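Heads up, the thing below is written out as structure tokens.
One chain of protein is taken out of this complex; the other chains stay put.
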Amino acid sequence: MEFLLEPFTYSYMVKAIWVSALVGATCAFLSSYLMLKGWSLMGDALAHAIIPGVALAYLLGLPYAAGAFFAGILAALSMNIVKRKTRLREDTVIGLVFTTFFAIGLLLVSINPTSVNIQGIILGNILAISNEDALQVVIISFICLLVLVLKWRDLMAVFFDENHARALGLSVQPLQILFFTLLSAATVAALQTVGACLVIAMVVTPGATAYILTDRFNRLIVIAVLLGSITSAVGAYTSFFLNANPGGLIVTLQTLLFIAAFFFAPRHGLWAKHRATKMILKGNSHG
Amino acid sequence: MDSLLAFFTEPLAHEFMQRALLMSVIIASVCSIFSCFLVLKGWSLMGDAVSHAVLPGLALAFVAGIPLAIGAFIAGLFCALATGYLKENSRVKEDAVMGIVFSGMFALGLVLITKIETDVHLLHVLFGNILGITQRDLIEAGIIALLCAVIMLVKRKDLMLYCFDPVHAGTIGLPVRLLHFGLLILLALTIVSALKAAGIILVVAMLIAPGAIGFLLARSFDHMLAIALAASLFSCISGTILSYHFDTATAPLIVVIQAFLFLLALLGTSLGTATRTIIKA
Partner (left out) sequence: MSKNSIQLENISVTYPNGHHALTGVTASIEAGSICGLVGVNGAGKSTLFKAIMGFVKPSTGRVTISGMAVKQALKQNLVCYVPQTEEVDWNFPVLVEDVVMMGRYGHMGFLRHPSKADHEAVTAALERTNMTEFRKRQIGELSGGQKKRVFVARALAQGGQIILLDEPFTGIDIKTEDALIILFRSLAAEGRLILVSTHNLGSVPSFCDDVMLINRTLLAHGPVETVFTQENLVKAFGGMLRHHQLVGADLHDDEDKRSITVLSDDERPLVFYGETGGQKITKHGNKE
């Protein structure tokens, strides 16, 4: 028992667990929307595209969140312009822009390698997060969660049926911009816990798992948020014992839960569907 | 004039630079050919997914004592197949499934690599190490890349038809499933051949940008291939030489040069349409 409680005697572990859970909840909330809309890869793209901003912020000694945010907005703008100017598919445009931004970030780092811990940015280092960075993450997450809790219905209306939302008198475009702002903010926070390469899991996997488990959107959000925060906390906690990268553990856990849901979910799981088809075929042959 | 010449010849005095240059030419060729198919098929992000997913393959291959390239290949292919399977059998959208699978595999690889002592250098997998490749790497990658490039060029008409209109491809008796899985296998092979030198980041970019540049400028598929190849070769060679002189990381510089070429192409085509509309008016 004492052995299991040992992580809680270290303040850096307590901090890591709490911050991870908070970020996990925020990202999972957003994931409920993201994966329904087919925008999953936006999360990945944003996470990579903010790297030059982070690198520059560290170089200049600014708060990293400010740099990240600025780069994220610049990337979103570039995608928008390229998309309007060409007939390229959306995925190509996203891929093109985020790899370029990422490369610019790495180039900046390679010019001045000492000031930035690039491995930390790409793979996350929640166990070693500084107090200032932790504070930034906590503030960002709380604001995001607050806005989401207040506005989740409006966002749902917009995501489900834009025209209907318009007819209801919701202002669609500002809500969409709000969503992307929240997404970039959550990405910036997640960068600290799981790193750029794994942010996509945080903003997709919990929502997708919940989507297999339920048909009602409000339950979907609750399940996703629970999954996101619990897996993040447990991942950070077990990294103490396993001495492995916490981001990797968090995402591995989330993926395992998704696989479990995929096979064993009560109605939409593979097993349940398999049985249902069998029943129908039996019914047909009798009838 | 002499100094300009020296700008190009000086790096080549070093053996490691010769190898790096040769390697970048090989990678540029095979990736640019592939990028044309990916851009047209709407699989641009498949390159992203598969190249991240090779990580656990590298770790497990090391543990099992088999060549890392084989482990990477199997893991990459597994990612592509698992994405297809999960999408077919659940109601989750394809892009979400792809994100789940590759991030899950990358995470697993990360845990494995930090847990087990391997000689897989995480930073080398991510960023590549084009200046540190050996003769053996060069030969290995060269053989795989050549194989892929030849197959893709010889079968380009079938593959293009499959990307354009799979149903028609089926009605004239082409083996559609073989083409589908063949394309995925080639993708995994291409990535494996390029990974050691180029790293995940560069591979992803090189599997998108050349095809996108070709798409902007070409009206027929063979032109698109030629333009993509030229753009990719130019960025790889100039990127390698410039990175030597300015002492920066090679892979990111190549990506930035590619992006610059894309911008030029974009400006060129928009200017072209603008002048055409002015002439018409």
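Couple of notes before you dig in:
In order of appearance the chains are A and B, and numbering begins at 1 in each one.
The definition used in the following text is that a contact is a pair of C-beta atoms (placed from the backbone, for glycine too) under 8 Å apart; a residue touches a chain by one contact, two chains touch by 3 or more.
What you see is a predicted model; the values in this text were computed from it and never measured.
Checked against the hidden chain, the listed residues B:Glu10, B:Glu140 or B:Asp158 yield one contact partner: B:Asp158.
In the complete complex, the residue from B:Phe73, B:Phe127 or B:Phe215 that touches the missing chain is B:Phe215.
Contacts to the hidden chain, counted on subunit A, fall at residues 87, 273, 276-277. Hidden from this view is one chain, which touches subunit B at 40, 88-89, 91, 154, 157-158, 160-161, 163-165, 167-168, 170-174, 214-215, 218-221, 223-224.
Rule of thumb we're sticking to: only the chains that are shown with their structure count from here on.
By the touch rule above, subunit A contacts subunit B in their complex via residues 34-36, 38-41, 43-44, 82, 85-89, 91-92, 94-96, 99-100, 102-107, 109-111, 119, 122-123, 197-198, 200-201, 204-205, 207-208, 211-212, 242-245, 247-252, 254-255, 258, 262, 268, 270, 273. Here subunit B touches subunit A in the complex through residues 39, 42-45, 47-48, 52, 86, 89-93, 95-101, 103-104, 106-111, 114-115, 122-123, 126-127, 201-202, 204-205, 208-209, 211-212, 215-216, 248-249, 251-253, 255-256, 258-259, 262, 266, 269-270, going by the rule given at the top.
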